[in-house]
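Scroll down for the structure; my scribbles are underneath it.
Now for subunit A:
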Amino acid sequence: MSTVLLAIMVVPLAGAITAWLLPSRAGAVATVASGTATFGLCLALVPAVAADGGTSAVAALGGWLRADSLSMVFLIATAFLYALTAVFAVGYVAADPSATRLYSRRLYAGLNLFAWAMAMAPVVNNLGLLWVAIEVTTVVSALLVAMEGTDAAIEAAWKYILLASLGLGLSLLATAVIYHAGSYSLGQSYDLSYSQLLAASSRFPAGTVRLAYLLAVLGFGTKVGLFPVHTWLPDAHSEAPTPVSALLSGSLLATSFYAILRYYQVTQRVGAGSFARDVLAGFGVATLLLGALYLASQRDLKRLLAYSSIEHMGIIAIGVSFASPLAIAGALLHVLAHAAAKGTSFFGAGSVVRKLRTKDLERARGAAGLLPWSGPMLVAGMLGLSGMPPFGTFRSELSIVAGGLSGGPQANTAEEAIAAVLVVLATAGFLGLSWHLTRAVLSPGPTSEGERGEASKMIVVAMALGLAGLVVLGAHPPAQLSQLFQGAAGELGVRR
Partner candidate 1 sequence: MLRYLVAAVPTPPSTFAGVTEALAVLVLLLVFVMLREALLRSQVRLYALQSLAVSALAGVLAASQHAAELYVLAGLSFVLKVVVVPAVVLHLLGEAEVDLAGSHRFGVATMVLVGVVASVFGFLAIGDVHLNPAGPGGLPVPALSAATATVLVSFVLVMFRADVVSQVVGFFSMENGVSVASLVLAARMPLILEVSFLFDLLVAALAFGVIMRAHHRRAASLSTETLDQLRG
Partner candidate 2 sequence: MLLAPAAVQALQVAVVLLLSPVLSGAIARGEARLQGRRGPRVLQPYYDIIKLFGKETLAPEGASWFFLAAPVVAFTSFLMVPLLIPVLTNFPLPLGYMGDILGGGLILALGGFSVALAAADTRSPYAQLGSSRATTFGALIEPSVLFVVFAVALITTTDLPYAMAGVDRSSLAQAIRPAHLFAAVAFFLVVLSDTGRIPVETHTSTLELGMIDEARTFEHSGPALALLKWGSAVKQMVLYVILADVFAAPWGLAGSRQLGPVLLAVPILLGKALGVGAIFAVVDNSFSKLRLYKITEFMTGAFALSAVAVLVLYLGGG
């Protein structure tokens, strides 16, 4: 099994190098191959980690890499979206009349490198290397955001890299503070591996760990898109090339949240668990509120989806802040379901953009008429984002709300209030999304826009696969997934 883990580390990197060196057709094939291979390897890894109720782990490279159930959830989300985006990117680039060969080579190489960095972050067994991995994702994705070369793209890339780097500087400070907290028990010179850290963390000084956690939430939260450090997110996600936007929204936000969860683990073991949950709840509610409110006033299709991502990150943060296993399972399922739904929606947006050549919601009309497959699938993706059955997001949001209302070990009025607020705001988000979307997709458009037909078959394939995954998660999630969730909940200190 450790070879499988090692292979996950190597395959996307090999894909990146291949795509860089070889012409763009070979690069496209290499990207799809490495995407599917990575996803397959992740699925192969699941049974080993999900054994024993999710408490076992797979290690490689002498302990430098480690995949436990918490990492597996995020790794699956990343790998699934990586595979789908690879397929989509091939179709997207093929349908673009103005894409040069240099552009497509750079895009494929960048996508692979980006996915590699995002796959590394959950499996490194070291808090310091986790920071390095997230920083690498920032750098690569900022260069990808600037790829289009327009004024708006450069502005978005500048804001993104500046704000994200400043935030990551704060989280580097958090790493130093937590190292200091550990040095009282573990000696002056120890590595920040999780096993060592988590075993000894009950003896750390609580005040120092709380400071580190707060700095980590602020710092990594910049990359997650938590309020008030989210301002880069709508710009970056809307100005990037659509495959990059899909990965940014679907995987990168979640991976950065994973980093916060590792700090949460240490804080919870020190005994400051309620402090940690309160912080997450506060940020989560503010983020959800911001996302839901801004959704209504968007004019740009991809910006709309970006604010929806902000909203969903808020929901995940709230889910983790409820101290019940049901809510944690819901939050983790939401990570997976959101990746699938956001990916599908961005793919649909890309299809609309290719066909109608505009991102403006006011001008994009009648997409359903022109796009016989991707139009309705886009609608389905948006319904998925709003938490409709039978999609996975319905199941996850229901679990989160139920977890908040049922109260876990002890009933908590604040949690119940937050759960109610979540329902209200999610409904507001649904209204915002559907208003814009139904107008753009379902209202009759001018018939002179072009002939009826898809821009690219690969886009349709990618969207169909994404929707299929979403439905599977909603209707009948695999049993091993719930074992993973159980194990992850145990790691986060919440037991049945």
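Keep in mind how these were chosen: all candidates are chains of the complex that A comes from, given by their letters.
Definition applied: contacts are C-beta pairs under 8 Å (C-beta built on N, C-alpha and C of every residue); 3 or more make two chains touch, one makes a residue touch a chain; residues count from 1.
Computed from a prediction, not measured in an experiment: that's the story for all the values here.
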Considering only this complex, which of 1 or 2 touches subunit A? 1
Given the complex with candidate 1, which residues does subunit A contribute to the contact? 126, 128-129, 131-132, 135-136, 138-139, 142-143, 146, 149, 151-152, 154-159, 161-162, 165-166, 169-170, 172-173, 175-177, 179-180, 183-184, 188-192, 207-208, 211, 234-235, 238-239, 294, 297-298, 303
